[in-house]
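One structure, pasted below without further comment.
Shown here: the complex without one of its protein chains, the others still in place.
To keep things simple, chains are lettered A, B and C as they appear, and every chain counts its residues starting from 1.
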Amino acid sequence: MNLQFAQLILWLPLLGFLFCSTSGLYIKDRALQKRLTTIIAPGVVLASFVIALLVTLQFGSTPREIIALIPGTSIYDPWIRFGGFRVNFNEVIDPLSLVMSLVVTGVGGLIHVYSVGYMKDDRDYTRFFTYFNLFIFMMLLLVLGDNFLLMFVGWEGVGVCSYLLISFWFTDEANARAGNKAFIVNRVGDLGFSLGIMSIWSYFGTVSFYTPQHRGVLELANHVGRVLDVTGGVVPTAVITMICLLLFVGAVGKSAQIPLFVWLPDAMAGPTPVSALIHAATMVTAGVVMLSRCSFLFVHSAVALHVVAWVGLATAFMAATMALVQTDIKKVLAYSTISQLGYMFMACGVGDFSDGIFHVVTHAFFKALLFLGAGAVIHSMLGEQDMRKMGGLKKKLPATWAVMIIATYSIAGFPLLSGFWSKDAILDSASRSFAGDGTLLYAGGLITAFLTAFYMNRLMWKTFYTQERFTDGQLHTHHHGDSDDSGHGEDQGNGHVHPSPGTMMWPLYILAILAAGFGWFAGPYGPSGGNLLDKFLAPSIAPLSLGGLHPQADLMSPVAGYLLSSLIAIAGLVLAAVMYGRRMESGAILEPAAADASPLVQFLRNNWGFDALYNLIFIKGGGLLAERGLMRGVETDTINAAGDGIAKSVGGISHLLRRIQTGYVRNYALVMLVGAVTLVVGMLVGVMQH
Amino acid sequence: MTNFQSLNAILPVVIIAITGMIVLLGESCLAFWRRSASASGVVSLLGVIVAGMVVLFRLDEPMLHYKAFNGALAVGPFTQACTLILLLVAGLSVLVALTYLDNRGLNQGEYYALLLFATCGAILMCAANDLIVLFVSVELLSVALYILTGFAKTDKKGQEAALKYFLLGSFAAGFLLYGIALVLGGTSISGLVGTTNLTTMTARIPDTPSFMFMAGLALVLVGIGFKAALAPFHMWAPDVYEGAPTSVTGFMATAVKIGAFAALLRIISHLTGIAHFWLPALEVIAVLTMVLGNLLAVTQVNVKRMLAYSSVAHAGYLLIAVCACSSTVARPEALQAGLFYLLAYGLMTMGAFAVLVYLSSRNHDCETVQDIAGLVKKEPLAAYLMAVFMLSLGGIPPTMGFVGKWLLFSVAMQAHLVVLAVTLAIVSMVAVFYYLRIIWTMCFQDRSAETVGATSVAPTGVQITILISAAMSLVLGVLPAIVYPMLSAAQTLVNHL
Amino acid sequence: MPALILFWILAIVCIGAALTMVTAANPVRSALSLVVCFLALAVYYVTLSAQFIGAVQVVVYAGAVMVLFLFVIMLLNLGAPVTSSTKGSNQNTAAVALGAILLLVLFISGIFFEIPGKAVSPATAQAQGTVKAVGLTLYNPHLPWLFPFEATSLLLLVAVVGAIVMTRRQV
Partner (left out) sequence: MVPVSYYLSLSAVLFTIGVVGVLVKRNPIQVFMCIELMLNAANLTFIALGRFYGTSVGEMYVIFALAVAAAEVSVGLGIIVTIFRTRQSIDLDETALLKS
């Protein structure tokens, strides 16, 4: 197969998007439009998946490095030419981009198929798939682009799409606000990313990853102990550290790490398939993808690696503790996503980028499954997301329970399931991490693993096992078999039940199989001598030795490691089962009053004080500024609409400034004169100094 | 060059001016012309298209590298590129006006004539190689715009805007003229009177310029800064943009800025020898403009006013290109980036205003946030295209605004203007607030009952404008290389100082 | 020496008239003071042997422009002064203060201005200010003044059209 064919991986979803976005113009028949959308929107994504799979199978079996650059457009080469600044519109087909393409199109395609059933009664059916296809395209651009600029285009693109998707049901004000918050917090990260790219350009003289002349950034960094720029000079380590840290800020924003994690829990407001697509399988992993893509840079900076590792561990641990006290089922999953992303960052930080990607893949499977399952639960509870009002759903929703239990055990690291292999690989690397703090990282990772197992089983017990805590009116009463979900959003649930279409069930089964078995397939005891994924990814990932860093000796034998992490996971699961098993009636360990009184619970519920901190800085500060700016009436509404505290601060300053704009010509002329006099005086002072 | 050759070199301007006169004559002398609602508009459009063709066909003529009229005008590729952008903007403005004037019952041929004369002024600003020519062109553009701003004579806001624009504009013109006088004095050398010709001026300036020259330069910058709406000379912009008829605002926001920045780029390119004297001042102005424009835009509830502040902010971005001209290394790229951004800015701003015109009805100008609430349900296409313009203005890919901002970024880094680059990055973050709010309002807010959104009576003209602007914003955002020939030719300005 | 005395007398007239114009509450008085100022400037032009410009100054500025001003003031019956309010006294203070700084700066750049080389003799200068000399310079095919002159004609056309558009009653 010709490699040029691989271009289609990227372009097919764009075609789907173009069709969906414009079909309203030339197809007047709504039913026909819907039928065509149903075929085309998931079809293009699955077709992309098939192509990606074919390319992988063909080139993955060959031992050589399979980095190939495919010109994205032959019309204009280079894409942007601008003095010394040249950027090509190339796609890079290498192991990393192929693996990520497979995940994005595979899991994304399954979620598309699921959404066909889920959204089938929604009046904005086509619009939904328009955004979905565009989202997939942007994510693929991020993954496949061969330079930082294309990656940034995709990076911003997924941001815009997530904004549109989170606020999809716009009648709900909270959704729109959550969308805004997500977008705005992401912009903070994007700021770091864009500055990072600018620094790369000014120090390296290029922003391409690979070039046909082997002068791409990653190729320039592919020397032991030193990084070159295009002219052959050596880029100092301090610069590399600065660049890596700036890029890391971008990754922190997109992947919801400390301190920019606040948007992810709120962004769960969107429809369930959206949460599954954005916040489990694709968008939030962009940070990890970026770090792995830049592994050649990161390995040259021990400082940057340390920062990544410790921020990752801190996020993993903190988010896990926060998940312990959540009562909203989707919030638990959101915090668990943040926590798992922390694991992936830790993997990158200890130089084990390929296992970070491994965890991305397995996480995509089980987290998508958990979200889709949770969506089913919520839907059958008529939109109720509070686990305190659930319980005993195992009898009502056996199929949902079955897939959820697989996903739960997988994320908890139950032996031999996917999550077990990927998590253990990360812990193993952490224990051997180069810096001497490996033991600490390992211990932290283990504790987090224990917490993960505990809170996930807590979710299962509160939802499925404990006694029913809802009234009859709260549950769909006429279930057809184990109908999972019934084709509209959770906020639109109206007790009208449809038989669950197969399009919604079989994606779940496929995901369940992958969540259970993929880890073994790609892990150390898999086929073809094991470690398939590691070996496959090797050409795209820089070895630690490139930066002169070397892992420590093993802390313990691999088998001991497996046993320990298995024990930890099982202990967490069992402890949750035991504790909640004794509270079958209330489904809560602490009585509500006791929980409210407990300082620890309060501390965790308040996100470790982060809420208070942000509240102090932005809301209070913004409020103060807003007060000084004399905001009132309609303006206050628009400020609120614009988002949260940051918006309020900016709005306050804006209002203060607006007071200058009096509408009187004389005042305007005065300001002009102030400017003119300052300018003249400034210039004369400048001359005088010479 | 003889005067005839010179006239030939500025043929586009001549064509536009003659078209304007034909429109005036036709309107006043021909009965059938007056009866037809769109005759003036169509003739104007034809004139603009012919002029555009002339520029396009002569892009490569070597003759055009010379100065016309003994150095009064520079007619090289830089001018050609600016002329093309301006003609594009003018053509789109005529199309917008076709709809707007019909709707408002203002259909008078004088509008088009004045629009064309203003275009002449803007083109001459881009070509002016002598400060006094610049002064006359600025006034040609401004006087025409004062009248256009007050064209809706019964509209109180329009009148107020016209008066404010006129008084403050003349005030700025006073500074500009006095500045020119000081430059004339400051460039005198032994036994020879000074000069305001940019080419000769460059040779006359010593390493440390005289007080008088610097004071003059500062006042000239005030005059041009007013036209470009740079802080703190921007205060007129929001009031005038809001009060002027929407079709005029669109033209004003784009053509004036293109003319002013072309002039600024040209002047500054001639002063690289003394860059360290003016660069700090311009950097401060750039930061101030970016910050003020963006901060003030955040809380606006009137879309026209919001766009006015956003145009102030964009003036700040464009000033980065001007500042980058200080570095000899970065100058070619800076000129290219500036031109590209002017084109991008012209298209997206014109498109945004065109959408507002499209949504205006006979007795109600669409301009508040309330007017566009819930638009996506009623006019999905208009809403989506507006979203494209907003995303482009916000610098979000895959639009022209993104590429333009990126180029500005990279020239800032190339010229080692790190402060400007970082400011640009930070304010771009703030900018997303208010651009997104428009999208948010269109998509996610319910239309309040009392706003009746009857759309335009004769929307063809404005529809074409919206589609052209949106298509170009997107296509050039994805394939910016299309305009490289034009841009790289324009950078030869450097070789023809 | 007589030239210097004339300069000072005219300067006092000129500045006095300008100050009166700014301080007068009544627009008619302002306009008349401005006429005086313009006339004094015309005399300056003549003493600077720019006879043509001096004449134009009288005809166009002191004559046409100021008559137009007065005409509009009368037409709109704006003879009565605008009642001044206390609002904006800060503005006035700031304006005067900034004006003082501006003046200082302009003085610095102006007073220290030395003519590089020496001035030409009055006889040579005399010949440069005639209509003939001005015309020859303006229409000289080897000098750049022709084009701005043509551009000005377009500007005047715009002004004519504009005045008509603005003042014509709605049809």
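Basically, a contact is a pair of C-beta atoms (placed from the backbone, for glycine too) under 8 Å apart; a residue touches a chain by one contact, two chains touch by 3 or more.
Keep in mind the model is a prediction, meaning the values are calculated, not measured.
Every shown chain touched by the omitted chain in the complete complex is listed here: A, B, C.
Across the entire complex, the residue among B:162, B:271, B:382 or B:442 in touch with the chain not shown is B:162. Only one residue in the set B:51, B:68 or B:180 touches the chain that does not appear here, and it is B:180.
Only one residue from A:35, A:214, A:395 or A:666 touches the chain missing from this view: A:666.
Listed here are the chain A residues that touch the chain not shown: 658-659, 661-666, 669-670, 673. By the touch definition given at the top, chain B reaches the unshown chain through residues 132, 135-136, 139, 143, 146-147, 150, 153-154, 156-157, 159-164, 166-167, 170-171, 173-175, 177-178, 180-182, 184-185, 188, 191-194, 238-240, 242-243.
Although one chain is not drawn, its touching partners on chain C can still be listed: residues 3-4, 7, 11, 14-15, 18-19, 21-22, 27, 30-31, 34, 37-38, 41, 44-45, 48-50, 52-53, 56, 60-61, 64-65, 68-69, 72-73, 75-76, 78, 82, 84-85, 87-88, 91-92, 94-96, 98-99, 102-103, 106-107, 110-115, 119-120, 122, 124-125, 128-129, 133-134, 136-138, 145, 148-149, 152, 155-156, 158-160, 162-163, 165-167.
Basically, only the chains that are shown with their structure count from here on.
Legend note: the chain whose CA centroid lies nearest the centroid of all displayed protein CA atoms is B. Here the chain pair with the top count of touching C-beta pairs is A-B.
Separation between the centroids of chain A and chain C, computed from CA atoms only, is 68 Å.
Remark: chain A and chain B have CA centroids separated by 41 Å (rounded to whole angstrom). Looking at chain A, one finds that residues 667, 674, 676, 680, 684 touch two or more other chains. Looking at chain C, one finds that residues 105, 108-109 touch two or more other chains. Contact residues on chain B toward chain C in their complex (touch as defined above): 2-3, 6, 17, 21, 24, 68-73, 108, 110, 113-114, 117, 120, 124, 130, 132-133, 136-137, 139-140, 143-144, 146-147, 150-151, 153-154, 182, 185-186, 188-192, 197, 210-212, 214-215. Within the complex, the chain A residues that touch chain C are 664, 666-667, 670, 673-674, 676-677, 680-681, 684. On chain A, the positions that touch chain B within their shared complex are 21, 24-25, 73, 75-76, 78-85, 149, 152-153, 156-157, 160, 163-164, 167, 170-171, 176, 180, 183-184, 187-188, 190-191, 194-195, 198, 201-202, 631, 634-635, 638-639, 641-643, 647, 650-651, 653-655, 657-658, 660-661, 663, 665, 667-669, 671-672, 674-676, 679-680, 682-684, 686-687, 690.
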